[in-house]
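The complex is shown incomplete by one protein chain, all other protein chains being positioned as in the whole.
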């Protein structure tokens, strides 16, 4: 960490900061420029936590030099992580997760599962617990939905993933699915992250809609710090001023994350776009940017979907999309 | 709800939409313009949920005419709500909530409580469960912290409020405090909102850092729909591109909310600014904009605070601020 | 246009709005629902300009049904436009524009031009007039730079494009280059747009860093309305809260624009990323999303570039990137 003093900071103020730092068992390197003095902190900066050196008199700002996330940091773990979901690997190739936003009934799940499998998808998705903006919207079939998801996944010989939203749904889901998903709205629900980290299954962590990449990696760190090493990051669009799409897909998050973490990175073009017609272009872009996979909403009959019908592909559209992607052939 | 057809939509497509709407027991009003046809839906539009009429062939978009939140909507409840926290009223005046970000120890709490009370604060705040970006940061004293908060509040003859982050903390907090707070990161943790709505105490609901005012009101609706009528909305800044402040205080949220809801609205200038020096100006602005109160971080010794020291006022600064506000005299 | 009345609007208020609309020579279609009345305006809504019907008593809001841009609207011109820059076509294929941020000297331009041409680029770029955030930064070689740009373009047998920033630079640039560029900061400099539309050469219009797609298309409309039919839209990233990249590349703008306009769409990954290492992934993503081309900053010696050195590829890196793109082979 570097502590930058204000231009008019006096000797006393500099000495005070130095003594705070030394008092924590750290050494300093003093750099006195013409305009400003800079104090370099030598040693483990976490020792400074709670010292509030950044508000000591005369301090302009404190600049951290190292990231606060360690376990998911590529600097300390340069080897890319490959996550296993059932017998499917995520990382080092293009993995396709597909299925409906919400589990609705058995026929829907069986038809969709078989359809996406035939088109080349690797993992089935389906929501049984739905976090919805309005309390008056459909909230999911809960455990009944998990049973239908499992049944459809087995029928199509695929592993499956579902979103969990609290401790209860997490515990229940672990009995039925191969991978858990933490949604965007819960990305900083830290208690849920810790619990997911203890669950013993891989976890897909979606980016919060206004989370920086650094906050996202810190959220992943919560899961890793709780014992789970199999975390997949899923970019799903961020909130911006643009309204032609539901969110703005931050496609650059893919190369940025590849430079910062060893965890696999996938992209959800369906929630990013919120408009069915834009999903194929975004899917191709994600894979061209070297994402480790995509998660796409597919419904056997979008016109009757109970949620997100307007952003779901039908099975034929999904099959066309899959056929258009060179790296999946 | 109004359904707007595409310019080139044909007779068949229009008839199809009309039949979907009528099939749900709703009536339609057809408006065929030169360029576009518009279909007005007459009756309770929630009957259309799951019909996905917005993706029927030929439909350009569906525009809702009424808000999805009802219980917190001023249209249906024009009388302003006054929330009672202990013997303090929030609504119809300027209520001041003050105290440290985190409860740290008994002396800190007693000194701060007495200090803010003497300066004119009405309610004591203090965090015992801290959601922190990094898993390696101080996470709060938990139940021990709640005991210290209660003790200090009693010593200063004030009611108190604390943040809850999951079912456990919520249940525990209810035994110690007069009002619960749901933080920005949990604004769309819908399970927690429902549980808070059952707790039998008033709830402060902070705005999520990227939540629209409409989403925020829908989140409040979750609490009201679970049985709690005493909800206070707290604007605490939204995330934007500007970085001179930690967040951008959306001061206009105050008059906007006053036009849309009967719930009281308070402002947290401390989290909005993230910089101590800007808090007085933002506090005065909030009250001038007719907010029902403010929530301010105050610490008896900010230089030693375990969290948010750089945005906390000390007791003398807080007293100066209080003295500068005409409506508090 | 649809005019939505407030729930409590009375007969008189409705009649008043109807009479305003009819007074402008337009017909109305009245739809009286249980909760709200909706007034459809039949005919050319521009007749309503200046009527301020949206603030008449009892009006909730007015919803436009048609876009305000006409000449660049795909609804009225379904055939994709192909723009000619010298003997290069933009539209219907992948066109690559490459070159340095700023023209610096003859050797730099000749080396870079020959290098990018050899690697497969089609058009040379180079800035002679540089809009810079600080008045103390390098502001470009002006006409001298244009001469060097032209010379290098001729030597490498390529057409060239340069940014113009006011009437003077526009007039001068027209004597040297094959295509003009309006930069992000000038996207809503409407006088400059009009002048560019009169210049008789094709124009690349970059998206403003906080411009919605609709505003961008309206800005293009200014150029088209001034007589120029050869406009290329260039997505270069928008401003969001994320800071790992200089801007957030809105990759979805490509399919969105393809659905709304007949103009060709290219992507500038260099300004979007602001970090050299992320440019290859973004370039591949742009072309996979079906952009009509890319504009990439390349410098023969980035370590000595006078501007944007940190986001420029050197010639070898550019050649590697070009070789990695299937559709360019």
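Letters A, B and C mark the chains in the order given here, with residues in each chain numbered from 1 onward.
Heads up, the rule we're going with is that contacts are C-beta pairs under 8 Å (C-beta built on N, C-alpha and C of every residue); 3 or more make two chains touch, one makes a residue touch a chain.
Predicted, not measured: the structure shown is a model, and the values here were computed from it.
Trainee: For the chain that's not shown, point to the residue among B:192, B:213, B:266 or B:298 touching it.
Mentor: Candidates B:192, B:213, B:266 or B:298; residue touching the omitted chain: B:213.
Trainee: Would you indicate which residue among A:36, A:55, A:82 or A:174 is in contact with the undisplayed chain?
Mentor: If we include the chain that is not displayed, A:36 is the one touching it.
Trainee: Among C:112, C:218 or C:283, which one touches the chain that has been omitted from the display?
Mentor: Per the contact definition at the top, the residue touching the missing chain is C:218.
Trainee: Could you please point out the chain C residues that touch the chain left off the display?
Mentor: 46, 49-50, 52, 54-56, 68-69, 131-138, 165-167, 185-186, 188-192, 194, 208-210, 215, 218, 221-222, 225, 239, 276, 302-306, 309-310
Trainee: List every residue of chain B that touches the chain not included in the displayed model.
Mentor: Counting over the whole complex, chain B touches the hidden chain at residues 210, 212-214, 238, 240-245, 248-256, 258-259, 272-273, 277-278, 280-282, 284-290, 326.
Trainee: What residue numbers in chain A mark contact with the hidden partner chain?
Mentor: Considering the whole complex, chain A reaches the absent chain at 2, 4, 7, 29, 31-36, 38, 40-43, 60, 63, 65-66, 75, 239-241, 243.
The rule we apply is simple: only the chains that are shown with their structure count from here on.
Trainee: Looking at C-alpha means, what's the farthest chain from chain B?
Mentor: C
Trainee: Could you tell me which chain's Cα centre is nearest to the average position of every protein Cα atom shown?
Mentor: It is chain A that sits nearest the middle.
Trainee: Where the centres are mean C-alpha positions, what is the separation of chain A from chain B, in Å?
Mentor: That gives a centre separation of 25 Å.
Trainee: Take the average of all CA coordinates in chain B, do the same for chain C, and state the distance between these two points in whole angstrom.
Mentor: 38
Trainee: Where does chain C touch two or more other chains at once, residue-wise?
Mentor: Touching at least two other chains: 240-241, 243.
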